[in-house]
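Sharing a structure, written as C-alpha cells. Questions coming.
Note that this complex is displayed minus one protein chain, with the remaining chains in position.
Should a chain be cited, it is by its letter among A, B and C, assigned in written order, with residues numbered from 1 in that chain.
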Amino acid sequence: MRWEDLKQDIKNFLFEFRRQKIGIMGVILLVILLVIAIFAPVIATEGAKDNWRNMAYWDENPADAPPAWMNYFTGKDMSPHIIMDTYDEKIEDLGGGIKRDELTFNYDYKYDVPPTDLTFKAELIYYNAAKPPSINMVLLRPDGNTIKLYSKPSKTGKSEEDHYVAEVNVLVSASDTAKKEAYNFGREFETKDNLKKILSADFVDPMSVIFSKTEPGILLEEADPLKGNYKLIVDIYYFDKRDSTRSAKSIFAGKVYGLLGTDSNRRDLFKGVVWGTRWALALGLLTAVFSVGIGIAFGITSAYLGGWKDEFMQRINEAVASLPFLPILILISAVFKPSIWNIIILMSLLFWTGTAKVARSMGLQIKEETYIEAARCLGAGNRRIILRHMIPQVMPYAFANMALSVPSALLTEAGLSFLGLGDTTVITWGQILYGAQTAGATLRGLWWWVVPPGLAIAIVGLTFVMIGTALDTVLNPKMKRM
Amino acid sequence: MDEILNVENLKAYFFTTRGPVKAVDDVSFTIGRKQALGLAGESACGKSTLAFAILKMLQNPGRLVGGKIEITGTDITDFSESQMRKEVRWKKISMVFQGAMNALNPVYTVGYQMAEPLMYHKGVKKEEAMEKSKDYLELVGLSPEILTRYPHELSGGMKQRVVIAMALLLSPDIVICDEPTTALDVVVQAQIMNLLKRLKKELNISTIFITHDLSILAEVVDRLAIMYAGKFVEIGDSIKVYRNPSHPYTQKLLGAIPKLHEDLDKLEYIPGTPPNLIHPPSGCRFHPRCPYAMDICKKEEPKMKEVDTDHFAACHLL
Amino acid sequence: MDPILQVKGLKKYFPIKLSFFDSIRGREVQYVKAVDGVDFDINETETLALVGESGCGKTTVGKLITRLIDPTEGVITLKGIDVATLKGDDLKAYRKEVQMVYQDPFASINPRFRIYDVLEEPLLIHGIGESISEREELIFRALEEVKITPPEDYIHRYPHMLSGGQRQRVSFARAMILEPSFIVADEPVSMLDVSIRAEILELMKELQQKRGLTYLYITHDISTSRFFAQNIAVMYLGKIVEMGDVREVIDNPLHPYTKALLSAVPEPIPERRDMIKEIPIKGEVPNAANIPSGCRFHPRCVIAKDACRHEEPELVDRGNRHYVACPYV
Partner (left out) sequence: MAYGRYLALRIINALIVLVVVIFVISALFNKVAEDQLKITIEEQVRGETRNPTFARMSAEKQKEFIAQRKEYYIHMYGLDKSYIQRVMDRTKDTLTLHFGKAHELRSPTGSKEVSTIIKEVLPRSILLFTTAGIIYSIIGILVGLKSAQRAGSSLDKGISIFALVSLSLPMWWVGMIFILIFAFKLGWFPASSYPLPQYENLLQYVGGVLYKMALPLITIVFVNFGGWAYTSRNLVIGILQEDFVMVARAKGVPERKVIYGHVLRAAAPSIVTLTIFTLLGSLGGAIITETVFNWPGMGRLYWAAIQMNEIPVIMGLTFVNIFLYLFAMVLADLVYGYLDPRIKVGVSGRV
C-alpha cells in the first residue's frame, strides 16, 4: 500500500462518510460530548467532582428544586436561588460591654412563588468563653410588618488561639420561632374556616406566610404573593468589644435552581451530569476497544487454527457467553472492591464472545476465498495471509462493532450502579439514577432528577450507534452495493 | 401467422442517483404462435431487463417509461399490478429464471411450489394441484415422487427441470427462458436443451430465449435478436442472421465462438467494454468498438433496415 | 521435445469428516477420491487441456501441481524437481516457477487491494525489486504486457472498478510478474462473456509464444481447448479416460464418455435447429465419495458390458499417442 493510495483511501472514506447524515450527526454529538468531558472543570467546577458525596458541600443549595427554566413552562415566576453576601452593617455600642452588630440584607422579591428556605450563615468571633454572642433575626416586609424569625444565643464556638469562632447556620424552615411567629402573624388575617383546617403551627410553611399578602389564605399558601423590597435584619449581640462578625451571608433558597435543578441532597444535578460524561465516554470506549479487540483476536485465531483447537475455543466462547454478568460481578466485588477499573476489565473479559463468533465465521469465510489461495500460490506465508488479507477484511467490522458496543457497556455500568454495585468514588449517570431511585424520585415527581442522566446515557449510546451504523455502511462494501 | 406478443418501442430505465440507466431503449419485436425468439448479447446489455419489463416486474428503481406491450391482442401496457397478477403472469407469460438454484424457495417442497400457480389462478385444491403437477414432472422427465422433496435434495439439472415444468403448468402463451442452462454442466445443459426442443415441438407455446451463448440459440430459435447497450442491432430469421450477419457486432459475436471441428488461427473478439448506459455513446452505440466506424456513426443513430425478407439490422454501412 | 512436467500415479483422497458419534463408534474414515491415479506429461511450451464436468477432479489436479495441497500418492516432477517433497525456501522458489490463474476474476483478487497492491504482493513476497521505483517499473511492465494500458490509469483502481476481462488480465499480470515457466489456468474464461473469452484466450496464446510458457488448461469447454491446446485429457471421476492430440481426440473420440461430452457441445449450426441430438449417456454423475466399482463410468455407459462392473480398464495407447481407458471401443 503506497502512501498516496492510503491518502486517497482516507479521502474516499471521508467522502463516503460525509454522505451519511446519521454518521455526521453522530460525529457532531461526539465532538460536543468530548468538549463537555474535557472542559468539565470549567463547566461544572472541580469541587463538584471532589465533593459529590460530601453533603456539607452542597448545603447552600435548595433541595428538590426543579430547573430554573421551568418558569417558562409553568407560567408562574418561581423565585430563583439567591445567595447574598453584601449587606449594610451598623455597629452600635450599647454600653456595658454590649455591642450590637446589625446586618441588613435587601431582598427584592418579585416572584410568584416564594423561596423554599431562608438561611443565614456567619462566623461569629468572640473572646469571652462564657459569653457567646446572641442572634436575633427579623424580616421587614414591604407592607411594614415585621416577622420575628429567630432569637437564640449562638452555640459554643471552636477555640482558635485566643478567641472562639461560632458558626451560625440559621434555617428558617427549621426554626420553631419562625414557625410560631409566622402562624401568629398570619392568624389575624385568616378566616375562621381556614383556621380550622390548620391543626398547629407545625403545619404552616413560614416562607409562604412571609411572602404572602395579608389576606385570607395566607396560612394555606393560597394568598397572593406580596412583592417588593424585603429587609432581613440580623442583630448580633456581642459581649466583648473585640468581638466581630465574619463572612456573613444569607441564602434565599430557590424554588428553582440552575440548569437541571437539585436532588434531595441539594446537589446541583447539572454538575453531576456534566461530570458523568467523562466516565461514560471513558468506560464505554475502553470496554468497546478491549472487548472487540479480544473478540477479533480470539475469533480469527480460532478460525485460522481450525480443527479441534477451533472446537475447543468455541466451547470456551460458549462457556463465557453463558456466564451471567451480575452474579459474577457481585462475587468479584466481594473479593475486590468494585472500582470502575475492575468493572471495565470485567466487562471487557465477558463481552467479547459475540464479536469472536462473528470474527470466527468471517475468518472461516475469508479462509475459503480464492484470493487467499491465490496469495498462497504466490508464496505468501501464514503471517502475510493473516496480516494482509484476513485482518484488513475484519477491521471494518471491528471498527463498526466497537462503536456499536459502547452503548451496551454504558448500559451495563448504569445498571450496576443502579443496583448499588457501582464504584461509589466516581460520578456516573447510573449512580445519579441510583440516588434518584433510593430517594423515591419517581414517586415524588422529581423528574429532573430522573430524566437528564438517563437521557445523557441515551445520547451517548445514540451517538455511537449512529457512528457505528454509518461506519458499517461505509466500510462494508456489501451494504454499499445494495 | 397470428401474433402472440407484440412489443413496440419499449423503454425501461433504472432511475439511479447518478441518472437514468437506459437498460432497454426503444425496442420493438413480435413473436408468432409456436415461434421461438432468441435474444442474445453481452452481459448487462438489457436482455433480462427486457424480460422483466414484459412481465412488468422491474425491480426498483426500474420503471417502464414508454412503449406498448400487446399479448394475444390485449394491450397490457396500462394493466394494474393486480390485473397483471390475475390475468397475465404465469397464465399468459411464464418464465424460467436464470439460476434454478435460487428460483425455488428452500423451505417449501417442490410440490407445494408447483401447486401454487394452480391454486391461485385456477382455485384448485392443493391435492388436485399436486396431482396435476405430477403430469408435468413426467413431461420434463422427472419422477413424480420429487413432489415431496425439498429443493436442496435435488441436483442442478433436476431443479432446472422442475422450474421448466412449473413454467408450463398453466399452458401459457409465452414462456420466457432467461439463461436456462448457465451454471449447468455441458452434458446436463445439452439434456435440458433437448428437453426444451421437445417441449417446443409438442406444446403449443411460443418462447423467448435469453442467453449470451449464441451457440445454444442456434439449436432452438426461429428468430434471433441481437441486443447491444439496450437496443436491438439486428433481428430476423435465425438462419439468415447466422448465415449472413449484417451488423458488425453480430459478426464479431459469431466470430468469437470457437468451432469444435474446425481449426482456427485466431478468434475474433470485440475490444473495449460495453458502454455505460447512463451516458451511452452518441449516434450508433456500438461505434466506439466498431472496426468500421465512420463519422456518421458518431452523429446519427442508425435506423433498422431490411437486409432481406425478415432480416433487419441497424447499421449505417447498409 | 522433452516433457517439462511429468505426473505419475497421482492420487488425492480427502477424508470425510466424521461426526463425534461416528468416531466413537469406531467407524472407518471414508474418503472422497478426488484424484485417483492420474498420469500425464506436458511438453515445454505446449498446452494440455484437462477437460471434464464439475467434480471430476480436474481442479484438484491443478492444485496438486501448484502444491496448494499435498498429494496422497504419486509423483509430480517439474523440470526434474520432485514437487511433492518441496519445503520452505525450495517451495517458495517453486512458486515462482509455477503460477495459477483462477476461474472467477471477482473472487481471485482481494477486493480491498488496489491493482498496484495486487501486483506488488508477489514482488514483496519474493523480494524482487529493491526500491519502490524498481517495483513500480516491474508493475507497469507487467500491466503493459497484458494490455492494461496506460498502466498509470489503472494502478490506483480497485478490482471492482474494472470489467471482468480487465480483471482477468490483471490476474495474468500477477502471475506473470514472477516470470513463471508453467501456468495452471483453472477455467480462466468460463465466467466471461463470449466476446471477452476470445480476448483472454488470445492473450494467453500470445504470452505463451512470447515467454515460452507451458499451460495446464483446465476447462469444461472442449471447443475452446481445440483452439488453445495441443493435447487434451478427458477426466471422469478422478481418472483420465482418454488422452491424446487435441484434434485426434475431438475428431475421432473413442471413449463413450468423450463421445457423450462432445455430442453435448452446442454448435452454432442453425440448419440443425430443433434437431434433438442424441447424447449417449445415462443418469447423472455419481458422488465422488461413492465411486462405482470396475469402470467408474459403467452405470452411465451406453455400451457397458458385464465385465465393466468388475474390471477397471487401463489407459492404453491406441496408436498415434491416443490413449483410451476402455477396451470395448
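One rule holds for everything that comes next: contacts are C-beta pairs under 8 Å (C-beta built on N, C-alpha and C of every residue); 3 or more make two chains touch, one makes a residue touch a chain.
Keep in mind that what you see is a predicted model, and the values were worked out from it rather than measured.
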Given A:A182, A:A436 or A:L475, the one touching the chain that is not displayed: A:A436
Options A:T74, A:S361 or A:T425, residue touching the unrepresented chain: A:S361
Hidden partner interface residues of chain A, rising order: 22, 314-315, 318-319, 321-324, 326-328, 330-332, 334-335, 357, 361, 407, 410-411, 414-415, 418-421, 433, 436-437, 441-445, 447, 450-451, 454, 457-462, 464-466, 469, 482
Touch residues of chain B, complete complex, unshown partner: 55, 57, 59, 81, 85-86, 89-91, 94-95, 97-99, 102-108, 116-117, 120-121, 150, 152, 163, 166
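By our rule, only the chains that are shown with their structure count from here on.
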Arrangement of touching chains [line / ring / star / complete / other]: line
Farthest chain relative to chain B (centres taken as mean CA coordinates): A
Chain pair, A-C or B-C, that carries the greater number of C-beta contacts: B-C
Distance from the mean Cα position of chain C to that of chain A, given in whole angstrom: 70
Distance between chain centroids, defined by C-alpha means - chain B, chain C (Å): 32
Sites on chain C at which at least two other chains make contact: none
Sites on chain B at which at least two other chains make contact: none
Residue ranges of chain A touching chain C (in the complex, touch as defined): 1-2, 5, 8, 369-371, 373-381, 384, 388-389, 392-393, 477
List of chain C residues in touch with chain A within their complex: 63, 66, 68, 91-92, 95-96, 99-100, 102, 104, 107-112, 114, 116-117, 121-122, 125-126, 132, 156, 160, 171, 174, 178
Residue ranges of chain B in contact with chain C within the complex: 42-43, 155, 157, 185-191, 193-194, 197-198, 200-201, 212-222, 238-239, 242-243, 252-261, 263-264, 266-271, 273
